[in-house]
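The structure that follows is given in the form of structure tokens.
Note that one protein chain of the assembly has been removed; the remaining protein chains are unaltered in position.
Chain IDs A and B follow the sequence of writing; residue 1 opens each chain.
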Amino acid sequence: MEGLLELSDVTVRFGGLTAVDAVSFGVAPGEICALIGPNGAGKTTLFNAIAGNALVDAGRIVFQGAEIQGLTPHEIAVRGIRRTFQNGGLFGHLTALENILAGLHTQIASNFCGLLLGMGRSARAEAAATARALELLALMDIAHLCDHPSDALSGGQQRMVEIVRAVATNPPLLLLDEPAVGLAPPVRDRLCTIIRRLAKETGIGILLVEHAIELVMSVSDRVIVLNNGSKVTDAPPEAVRADKDVLEAYLGRS
Amino acid sequence: MPRSASDGGAPRRRRNRHVFWIVPLLLLPLPLLLDPYQQYVVNLALVYVPVGIGFNVIVGNLGLLAFSNVAFFGIGAYSAGILMVRLGLPWWVALVPAALSGGVAGCAASIPALRGVRMFYLAIMTLAFGELMRWVYIRWEPVTGGSMGMALPTADLFGWALDSEARKFYVFLGLVLATIVATDRILSSRFGRAFVAIKSDELAAAAMGVPTNRYITLGFAWGGCVVGIGGAMYAALIGHLTPIAFDLTELILQFAIIMVGGLGSLVGSVLGAVVITAAPELFRDLPGFQELLFGVLIILVILFLPRGLASLLARLHPVFQDRYYRG
Partner (left out) sequence: MMILSQLVISGIATGMLYALIALSMTVGYRATTVVNFGHGDMVMMGAYVMLFFTVSAGMPFLAALALAAATLFLFGFMMQRGLMEPIIKGPHLSLAIMALAVGYALRGVARIEWGNETLMLARPYAQDAFMVGAVVITMDDLVISGSVLLLLLALFVIFNLTPIGKVIQAVFQTQRGAQLVGINVPAFHCAMWGGGATLGATGGVLLALIVPLTPDMGVWTLVRGFAAMTLGGFGSLHGAVIGGLLLGLMEKLLGFYASTVFIDISAYLVTILVLLIRPQGLFGRHATLRV
């Protein structure tokens, strides 16, 4: 099957320490994959490697048929991989709407000189972008927040805005970095619904890193378990739940 | 003020900024009301508007501690002056190369930032750059006239000599309006948003597909260009260039403009230019006092009005509220 994202023996080292050790797996369009594992297992590092925030020492990362390891984060984003950040990557003093517009950056057809000279095309592109951003916010039922400065929003609302911002350009692949951290259970449920909707309705492939096991089990199509930088297992949630190696990874060695 | 999306179509959020056009309209009869000296002060304030605007784009919007503004100012001024004196070009022709050289200087100054140099280190480096330029003005005598400087021919616009403060006023006003409008367009666009995103969280900005390095250079280039225009205006206004006009004192004054006005605010840049230009003129004959009071003013602003005057205005009425500027 033509995978959306294919990792082959990806290895990441930090000054002597092997954080990710020859990990291979794939994500298909419309599939929700979760990366789980104990602290220090290498999940965040692997995540960062895919997004271009960490250097890959060996192996290949192939996205839509092209190799992307070694590309800069913004190049990867332009190609269609978008991510959220653990500690909130929202632009604090921008409003929710402005954040979404930032997410739409690559699709706004205005150019510098056109703007300077007041060319209609650039101005129209900006206006169209605003309309699209409002549409997106409405889809997620948070349109009323559009003019609120983002740092004034609640944790859950911020998370929603971040996700909307990440999917604004309809990226084929979405990387969610601990989307549920710090959220109350009802908000977590809403998050699950949104993640499922995104994957099933729009065909976005989703790879998420999470510590909340229940959430992972309920929302994922496949779960990839990492321990000490290596892949322990790669299977649907029910199989992983019963897997002895996984239990050992979490309860046994660090 | 939150408003729902069902507010109909297009400019739903745009505070109506067109009302600002009343200001230049009201200013038009100014030369008839002021004596030449007062008009000169107004012209000086106009010179510093683009200086403040360009500086604010780099420091306020992009959030980079670049102490290179006086270098851009001087390069713009000296470029215009050198082209006028050494090549005999008229001022209005020299304007474009002056702006461009400011832009190129901006690109050069952005290089350390591209390599990840930030904060105090960037400040120190760009400060050194500015002082290096001043040394060039002093030492490159055959071209710049050395420490004695250069006297410049009268500026002109397509042959219309700007030999009175009134004439300079109208030309400067036009230039200032152009830079304000152009900068406003940039800042309101995805570029301005990208600048502020870079300032806010560079990693996240890159994750949106913003080519951060390219945009940092772009911001510096635009800032340098606009300040360069201010430099050319300065050359036309004063008619004489000396290196001492582009030293650290000048840098502090330019910082005062954007800090008193409001970092990241276009309204603030204009305000700051007006306030800071007017003040020294009151102390022209008391050199030490000017420095002392200015220093104290900046200290007070940092302690008690860190967001600048624009924040006060923004509280009065949202029309003064610049995008991304939180007062």
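The rule is short, and it goes like this: contacts are C-beta pairs under 8 Å (C-beta built on N, C-alpha and C of every residue); 3 or more make two chains touch, one makes a residue touch a chain.
This structure is a prediction, so every number in the text was calculated from the model and none was measured.
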Practice task
For the chain that is not shown, enumerate the shown chains it touches in the whole assembly.
Solution key: B
Completion exercise
Out of B:A45, B:V59, B:V176 or B:A245, the sole contact with the unshown chain comes from B:V59
Exercise for the section: Just name the one of B:Q38, B:T154 or B:T249 that touches the chain not displayed here. Expected result: B:T249
Exercise for the section: Identify the residue among B:I124, B:V143, B:A178 or B:A279 that touches the chain left out of the display. Expected result: B:I124
Handout entry: Residues belonging to chain B that touch the chain removed from view
Key = 59, 65, 111-112, 115-121, 123-125, 127-129, 131-132, 135, 139, 202-203, 247-249, 252, 255, 259, 263, 287-296, 298-299, 302-303, 306
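Just so it is clear, only the chains that are shown with their structure count from here on.
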Completion exercise
Rounded to the nearest Å, the gap separating the Cα centres of chain A and chain B is 40
Exercise for the section: Spell out the part of chain A that touches chain B in their complex, as residue ranges. Expected result: 51, 53, 72-74, 77-78, 82-83, 85, 89-94, 97-98, 101-106, 108, 110, 112, 115-116, 118, 122, 126-127, 129-131, 134, 137-138, 143-149, 165, 169
Exercise for the section: Using the touch rule from the top, collect the residues of chain B that touch chain A in their complex. Expected result: 1-5, 9-10, 13, 181-182, 185-186, 188-191, 193-194, 196-197, 200-201, 203-212, 218, 323-324, 326
